[in-house]
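A protein chain is absent from this complex, but the other protein chains hold their places.
And then chain A:
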Amino acid sequence: MPHPTDTTTALDTTPLTDAEVLLLRRDFPALKQQVNGHELIYLDSGATSQKPASVLDAERSFYEHDNSAVHRGAHTLAANATELFENARATVARFVGARENEIVWTSNATEGLNLIAYGMSNASIGRGGADAARFVLREGDEIVTTEGEHHANLVPWQELAARTGATLRHIPVDDDGALRMDEAVRMIGSRTKLVAFTHVSNVTGVINPVEELVRLAHDGGALVVLDACQSAPHRVLDLAALDVDFAVFSGHKMLAPTGIGVLYGRSELLDALPPFLTGGSMITTVTLDSSGYLPAPQRFEAGTQKVSQAIALAAAIDYLTAVGVDRIEAWESHLGARLVEGFSALPGVRVLGPGVGVHRAGLASVDVDGVHAHDVGQFLDDRGIAVRVGHHCAQPLHRRFGVTASTRASAYLYNTTADVDAVIDGMGAVRSFFGVAS
């Protein structure tokens, strides 16, 4: 794990090349197929990524050789399963600059965010005692999120505010989708108890100024929750260096299966936060009337865990690490720039978010004048191009841009320059097909 203070590790920020990408693509069985008579061009990795054979093999191998319950049982298979499961946690921890006890398995990022929200809710009704005092919310307290969030990082905070009487506030975005930092400075203050925002927007590809927001939040004593769903798969991430208090991401967007996600929390916070899901495996002593809870991460891992998925996530991280996350980031930066340049040059096509020349992630969403996103997606699918259409679970942000839906192309390490050119070419043909080109 490269670390900013580690001068012995030189970052290789040379972008991948098309030739390398074509070799990588061979590792992904699902990408070797035709759709509607064309080679599949998969540009929907922002929704979910395809999986390399090594990840599929890791999950299968677990069931063929090591399948057993973890953290219990004295037999060899149980010991093997536990070791693989905990090694997977260590792999994730190294990948994001965390300690092992700061990594909690969840089903997905949404569950991680709800875990924080319900933990705080429980603290607010007195659970967790004095240790949990910093999680207590009451009337007059404020939760700050942004206009650009995925619903997963908005709705749980709406519910938390409704349960506790706290007020929910939103940092607005400008016409290019960038956070209005002047508003953030005004909004984040002594009443603020929590600031929740995304690292990278799943709609615009905007990269938010994490350090600045963390400083504002911590200056006022607020906790920071980072939605890293669109950054962990694509960028070098050092959560300790970013100094966030909590972070979440999903395995399926980073080459792993569905059903596995990660919650990161600073260990002193996780050990003080009251649990959300309770039951077996997360307790110390249980009597008929009350129970004691284990420290993190086990206090948040009630019930049978997602063992094969966690092991497969570790295999996914091994794959990403072998390719080089910094090289992937540089490649996607190139693809993102090419996407936005190509789309911006098309008549009647409007890019939502940062324009040409602004640093962005490897994705772009567009509004096509006179053609609904659903029709755009159908037209591209006919050419074998998979994109996402709709509001991408970000209705408020679409409303801010004055549209109900958009079409998003999102790239990953297996996409070539030719893939990007194909979707630009397809987008350029949409309006004449639907008879709206002037």
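Odds and ends about this structure:
What we mean here is this: contacts are C-beta pairs under 8 Å (C-beta built on N, C-alpha and C of every residue); 3 or more make two chains touch, one makes a residue touch a chain; residues count from 1.
Assume contacts and distances are computed from a predicted model.
The listed choices are "Septum site-determining protein MinD", "NADH-quinone oxidoreductase subunit H", "ABC transporter permease" or "SUF system NifU family Fe-S cluster assembly protein"; the UniProt protein name belonging to the chain that is not shown reads "SUF system NifU family Fe-S cluster assembly protein". Checked against the hidden chain, the listed residues A:209, A:390 or A:428 yield one contact partner: A:390. Residues 36-37, 371-375, 378-379, 382, 389-391, 395, 398, 404-405, 433-436 of chain A touch the missing chain (whole complex, contact as defined above).
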